[in-house]
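Here it is, the structure, as C-alpha cells.
The complex appears here minus one protein chain, its other protein chains still in place.
For reference, chains read A and B in written order, and residue numbers begin at 1 within each chain.
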Amino acid sequence: MAGISRDDVANLARLARIDMAPAELDHLASELGVILNAVARVQEVAGQDVPPTSHPLPLQNVYRKDEVIQSLTPEAALSAAPASEGQRFKVPKILGEEA
Amino acid sequence: MIKKSASEMAAALANGETTSVALTQAHLDRIAEVDKDVHAFLYVDTEGALAQAALADKKRAAGEKLSPLAGIPLALKDVMVQKGIPTTCGSKMLEGWRPPYDSTVVSKLRAADVVILGKTNMDEFAMGSSTENSAYGPTHNPWDLSRIPGGSGGGSSASLAAFEAPLAIGTDTGGSIRQPAAVTGTVGVKPTYGGVSRYGLVAFSSSLDQAGPCGRTVLDTALLHETIAGHDPKDSTSINAPVPAIVAAAKNGNVKGLKIGVIKELQGEGYQTGVLNRFNESLELLAGLGAEIVEVSCSYFEYALAAYYLIAPSECSSNLARFDAMRYGIRVGDASGVSAEEVMNLTREVGFGREVKRRIILGTYALSSGYYDAYYGSAQKVRTLIKQDFDNAFTKADVLVSPTAPTTAFKIGEKADDPIAMYLNDIATIPVNMAGICGMSLPSGLADEDNLPAGFQIMAPAMKDDRLYNVGAALETALLSKWGAPILSHVSGLGARA
Partner (left out) sequence: MSLKYEDVIEKYEPVLGLEVHVELGTASKMFCGCNTIFGAEPNTQTCPVCLGLPGALPVVNEKAIEYTIMIGLALNCSIAPFSRFARKNYFYPDMPKNFQTSQYDEPICVNGFLDVEIDTDEGIKKFRVEIERVHMEEDTGKSLHMGGATGRIHGADYSLLDYNRAGIPLVEIVTKIVPGTGKYAPEVARAYVAELRDILRSLNVSDVKMEQGSLRCDANVSLRLIGSDVLGTRSETKNVNSLRSVERAVRGEMIRHAELLNKGERVVQETRHFQEDTGLTRSGRSKEQAEDYRYFPEPDLVPIVPDAIWIETLRAALPEKPSTHRKRLQEAWAVPDKEMASMINADVLEIVEETVNLGADPTKARGWWLGEIARIANEKEVAATDLPITPKDVAEIVALVATGALTDKLARQVIEAVIAGEGRPSEVIEKRGIKVVSDDGALMVAIEKAISAQPDVAEKVRGGNVPAAGALIGAVMKETKGQADAAKVRELLLKHLGQ
C-alpha cells in the first residue's frame, strides 16, 4: 500500500507554496493514498528496457532566428500587476535568498 | 436560424438571406434567454461580437473574398487567451484577468472573421470531467439541467446543444472535448498533438493538451478544424506540415473497404449497456456501408488511466507554479509585515480549488526526488507502451473505434466526492492523448436507460485527422437516415431541472 502521511503532504504543500489547513492536509493525505495506490500499477509494466516518451511526436531542432521583435509596452506588461511602482512590479518583502 | 448548422448559416450569409449582425444578435438573444439555466458562458462579449459581425458584413458587402466561416458566431473555452477579454480558466486565481495578447487560435479565428461571442465555462484549469470544478458554478446539460455536461469543456459543448452557438472551441488533455461532446449529443475532435497551436492555451499538461473544434455536425467541425489548424512558429511542438484535407474528407464520407478496428479493452464491464448498444448499432451501420469490422487488442490500455494521472498532475504542478500573486491574478493576504512567500502561499490556497490542489500535490510528489522513477518515470514508459499498442493496431485497421465515455451524463454532485469514479469517465479517451494521435466523438444515439446521448469515438493515426472526418461523416449520414432528424432535435426546450 503506497501510503502518504500528513507530514508528507505538509512537505509537498510547502514545496508547492500552498498554505493548507491541518484538516485539508489530513483529507488530502487519505485521498492521495487511494489515488497513489491506483496509479502505482504503472510500475508493473515499466521495465528497464522500455524507453520513456517525453514528446508524443518525434520533433527535434525547432529554432527561431536571433532577431529582435517588438516587446509589450511596459503598460501592457504591468497591466495586470496586483501592485506596481516606478514601472516595476511591486511585491512584498522577500524572505528567501536569490538562488 | 439558430437551429441551423454553421454551414447552413454560412450559405444563408452568402446568399444574403441574413447578415452576420442579425445572426449574432439572434445568438446573443438566445444566450440571454437560456444561459441563466445552462450557465455555459462565463463572459459574453456583446459589444465585441457585434463589432466583429459588422466588420464581416462590411467585408462581404465590399465583395472581399471571405473564409468559409466568416461572420459565424462561436463560443470560446475560457482557457484560451483572448486579448482584453476576461480569461479565467474557470478559476478564482484569474478572476478579472484581461490578457495583453491573443492566442494563435484566436488570431486565426479573427483573421477568418469568425465572431467570438464569449468565453465558456470549464472545470478549473481544465481539470475535471464534469465542469463541476469551475470556481464559478457548474454548467447544466441542456438535455437535463440536473445533469453534468461533461468536462472539462462542458460550457463549450453545452452552448452547442443549447443552440447558443453553432461552433465552439474546446481543449482536450484526457478527453475534455470528446467526453462533453458524447454526453451532450454534439461533435468534438481532439486534433493530432501539434496540429493546432498551443500558444495562448493556458497550459494544464503540456505534452497532452490540444485545442480542437466542436460543432453540431461533422462538416461544421471540419470547417472549424481547418480554420484553426496549422503550423505556428511560436509553438515549438507544433507540426510543420500542411493540414490534411479535412473538409474534403468530411464531404466524402465513404468507408467502402475501410478496416475499422474495435478495441477489445475499451468496452464491456464498466460501460453502460445503453451506451454499448448504440455503439454496436453504429458498427453495424458502418459495416452496412462497406467497412470491414475487425477486433484489435491493446493490452496496455488498462494502464493508461494510471499513467495519465501521474503525467498530467506532474506537468500541471509545474505549469501552475506561475500563479503566485506577483505579476497577475488575485493577491491575498498582502498586509504590512507579510512576506512575499506568505502572500504566495495564501493566494494559492484560496485561488485554487480542491481538484487543482489535489493534482498539484500529487504531481509534486510524483516528480520528487526518490519517487521520480517509480511514478513519473514509469508513467512515461507506459506512454511508450500505449503508443506501441496503437502502432500495432493501426497495422490492422485504418481507424479504431470505441464508445467515447462509459456512461451518459450523470447527475450534478453524483461523483463529486469520489475522484477515482470521476477519473474513470476518461478511460476510453485518455489513450489517444497519451499517444498524441487524433480522436473524434460524434453522437451514436440515445441510451435506452435514460434517453440521454451516447458518443461514438473514432481514432486515427497521428496526422491522419482526415480519416476521422471521413468515417464520422459516413456514420453521421447513416444515423441521420435512421433517426429521421438530428439527435439534437430531441432536446425539447431545455429538459427538466432536477
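We adopt the following convention: contacts are C-beta pairs under 8 Å (C-beta built on N, C-alpha and C of every residue); 3 or more make two chains touch, one makes a residue touch a chain.
The model shown is predicted, which means the values in this text are computed figures rather than measured ones.
Trainee: Can you list the shown chains that the hidden chain touches?
Mentor: Those shown chains that the absent chain touches are A, B.
Trainee: Among B:S67, B:T237 or B:Q267, which one is in touch with the chain left out?
Mentor: Looking across B:S67, B:T237 or B:Q267, the contact with the absent chain belongs to B:T237.
Trainee: Taking the entire complex into account, which one of B:G48, B:P68, B:P86 or B:P100 touches the absent chain?
Mentor: B:P100
Trainee: List the residues of subunit B that touch the chain left out of this view.
Mentor: For subunit B, the residues touching the absent chain are 80-81, 87, 89, 94, 97, 99-101, 103, 198-203, 205-207, 233-237, 314-315, 317-318, 321-324, 326-328, 340-341, 344, 364, 367-369, 372, 376.
Trainee: Using the document's contact rule, name the residues of subunit A that touch the chain not shown here.
Mentor: Residues touching the hidden chain, for subunit A, are 15, 17, 54-55, 59-69, 71-74, 77-78, 85-94, 96-99.
FYI, only the chains that are shown with their structure count from here on.
Trainee: If you average the CA atoms of subunit A and of subunit B, how far apart do the two points sit, in angstrom?
Mentor: A distance of 24 Å separates the two centres.
Trainee: Within the complex, which stretch of subunit A touches subunit B?
Mentor: 4, 8-9, 12-13, 15-20, 24, 28, 31-32, 34-36, 38-47, 50-57, 59, 62, 64, 72, 76-77, 79-83, 89, 91-96
Trainee: Can you name the residues of subunit B that touch subunit A in the complex?
Mentor: By the definition above, subunit B touches subunit A via 97-98, 100-101, 192-194, 207, 233, 236-237, 239-240, 300, 303, 306-307, 309-310, 317, 321, 324-331, 334, 338-346, 348-349, 352, 357-358, 360-362, 364-365, 368, 374-375, 377-385, 387, 419-420, 434-436, 462.
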